[in-house]
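With one protein chain held back, the other chains of the complex are shown just where they sit.
Chain IDs A and B follow the sequence of writing; residue 1 opens each chain.
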Amino acid sequence: MARTRHVIVGGGTAGMNAISTIRRYDRGASEIILVADERPYSRMVLPYYLKGSISESHVFTAPPTRLRTLDVEPFIGRRAVGVDTQINTLMLDDGTELPYDNLLIATGSSAVRAPVAGADGSGVHSFWTLEQAQGVIRGITPGCSVVLVGAGFIAFTILNSILALNAQLTVVEIAPQILPRMIDATGADVVTRWLQERGVTVRTGVQLNAIEDADGRKRLRFRQGEDVMADQVIMATGIRTNLDWLEGSDITINRGIVVDAHMRSNVPNVYAAGDVAEGRDAVTGEAALHAIEPTAMEHGRIAGANMAGQSQTYRGSLLMNIVEVLGLEIASFGAWDDADAEVMSALRPERPAYRKLLWHDDRITGAMILGPARDIWATNDVGILKGLVQSGVSLRDWKSYLRGNLFDVKRAFIAAGATGRLLPQTVLGRPSVAAESVAVQ
Amino acid sequence: MKVLRITPQRCTGCMRCEIACSYEQSGVFQPAKSVIRISPFEAHTSYAPYTCTQCDEAWCMVACPVNAITISPVGAKIILNDLCVGCKLCTIACPYGTMFYDPDTAKATKCNLCGGAPACATACPTQAIEYVEAESADWLGSFAAERAETQLAQQA
Partner (left out) sequence: MQEELPGGYAGKILRVDLSQNRTWTEAWTAEMCRTCIGGVGLGIKILWDEVPAEVSWDHEDNRLVLATGPLAGLPAWGTGGLTVVTRGALTNGATNTQANGFFGANLKYSGYDAIVLQGRAPEWVYLYIHDDTVELRDASALLGKDTWETQETLEQMLDLTGHQLSVYTSGLAGENQVRFAAIHGDYGHVASKNGCGAVMGNKRLKAVAIVRGSKALRAADPRGLWMAAQEIAEDLQYDPSTRSLYEYGTLPGVSGLSRLGALPIKNYTTNVVPEGVDMSQWTAQGLREGFDHRGHQCNSCGMHHCHAQVLPSGPHQGAIVDEPEYEGWSGAGWAFGCTDPVATSWLNTQVDRACVDVNEFGWLMGWVVECQEKGYVTKEQLGGLTITWGDAEAANALLQMIIRREGFGDVLAEGVKRASETVGGPAAECAIYAMTGNTPRGHDHRARWEEMLDTCTGSGGTLDSGPPVLPTEMGQPARINPFDPDAVARMVGGTRGRRQFEDSLGTCIFTTRTLLSILCRTLSAATGWDFTKDEALLFGRRTAALMRAFNIRCGITPDLERPSKRYGSVPVDGPAQGQDIGAHWEHLLDVWYDMVGYDRQTGKPLPATLEDLGLSHILADLWDAREATHAGT
């Protein structure tokens, strides 16, 4: 009997997690082909490469030996350009045709630049891929001035790095607040003040009209307010899923590929995972496009398990983000901006610290936490808030306690028995193993 | 596997485990670096230690984008310091709040069971922490619920 042939498109977080999960189950019984247009690396550690705290080699997640250990046949540097689900065949940019039994689409997303004049000029960067990161590294010299266009989560992940390179930083954002998709306005105010006090210029509610060349520098023109001069411009104005190549296929795509609880698309032997997959959100129960690392990781593992012949149901992904800017830690979980939820919040501007809990009945469905990373007595709480949302534990009397004591979540978490609810939970129904312990036999 | 079994009724809140843990982890006496933490459950009394249960899912380990967390020979999920980039993803992935971040080293830190000779268990004068063959369990839940009753009643 021929070995089952799995073809994985995309060597990012979702793709690599799927591969090692398949191997964990089948120990090498199947054939695995990886198609990726870049060497596999972790995008989310690029900020540390930019900062200089890790070297380039540190970003790669699957060097050739690792792929050999996993018995993966690599097509690195090749792009997938189309798929024929009738004949179960993937087409690559060099004309190669790869028949498959199971196909995983994990092609992630790309950065998109706001459509303004000059956005494609020299000295204007995106920060999403390794190559783009290298462009930024070459561009930034000590003392130069950098404008970050867009104050979303990704922009914030590189904020520390830019400052660590001794650049002057201005952040501009079209929305009335920074981090509009991660925290509320009160939290954003705290962060803005924190940044301003530390020498970062923040302008919100301004729309960029054009980026012009001006004596070897850049002039940014806005619909409202003064121009800003810069040496380098980084556009962090959004991302879009890498699904163009599926145009014309019969795979159903909404905002992303629509998948079931097994990460299967409408075509039974075609799976999708990561940024491209519109999977179930654990809190809302609805289909959602998360574009975050933990979701890509879990998607990849569930897809891999099912491709390996298991029947593994996914309970859904929890939206979560954490970012630290100049010592201020900002995190949010679940449905943190749910307008239907009951809200409790507490602000301590002098520390500064801000917390917000969102409730449905006596369960927490979303949370936000913000405070200095050095505030060691609060550090347990970040994970605990995630645990409260994840476990959906009923907090009973603790709800009214928390109203007046939002900074004492640990007692509530423990006394409500969240630990007991969480301990049996695993994503794959069994204990996890360390990545490097997975190998073919 | 051997785990840290906590008997909260025995804990006196002396914090010696925190001192021991910080020493084992960093070579100095600095409870801020301890990855076991004591809290009270009934006003200012009824203390209990809280640390990583070395949970089955190992949310921290699977979340790490660079595989900097692995499982040690004694079954502890441990951080490989030179691999850790300090992105904090593990700190939000762990739903127990037992993954820490050390701002001085810019790395994550967590209980590593001291390589199989837990300093906290040795230091605890009351054997509230023991290193024994057992299943990980919710050692504190019912104790906390019972002791916190008075606390909640006072609030009401």
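Everything that follows uses one rule, which is that a residue touches a chain if its C-beta (ideal position, glycine included) is under 8 Å from a C-beta of that chain, and two chains touch if they have at least 3 such contacts.
If you're wondering where the values come from, they're calculated on a predicted model, not measured in any experiment.
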Absent-chain contact - pick from A:Arg3, A:Arg255 or A:Arg374: A:Arg374
Option from B:Tyr47, B:Phe100 or B:Trp139 whose C-beta touches the chain left out: B:Tyr47
Subunit B residues touching the omitted chain (full complex): 10-16, 19-20, 23, 26-33, 38-40, 42-47, 123, 125-126, 150
Residues of subunit A (touch criterion as defined above) contacting the omitted chain: 348, 353, 374, 376-377, 405, 407-408, 411
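Note that in this section only the chains that are shown with their structure count from here on.
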Cα-centroid distance, subunit A relative to subunit B, in whole angstrom: 27
Residues of subunit B that touch subunit A when the two form their complex: 32, 37, 39-41, 50, 53, 55-58, 61-63, 65-67, 69-71, 83, 85-89, 91-101, 103, 106, 136-138, 140-142, 144-145, 148, 151-152, 155-156
Subunit A - residues contacting subunit B, complex: 13, 42, 44-45, 47-48, 53-54, 58-59, 61, 293-294, 297, 301, 320-322, 324, 327, 329, 331, 333, 373-374, 376, 379-384, 386-387, 390-391, 397-398, 400-401, 404, 410-411, 413-420, 422-427, 430-437
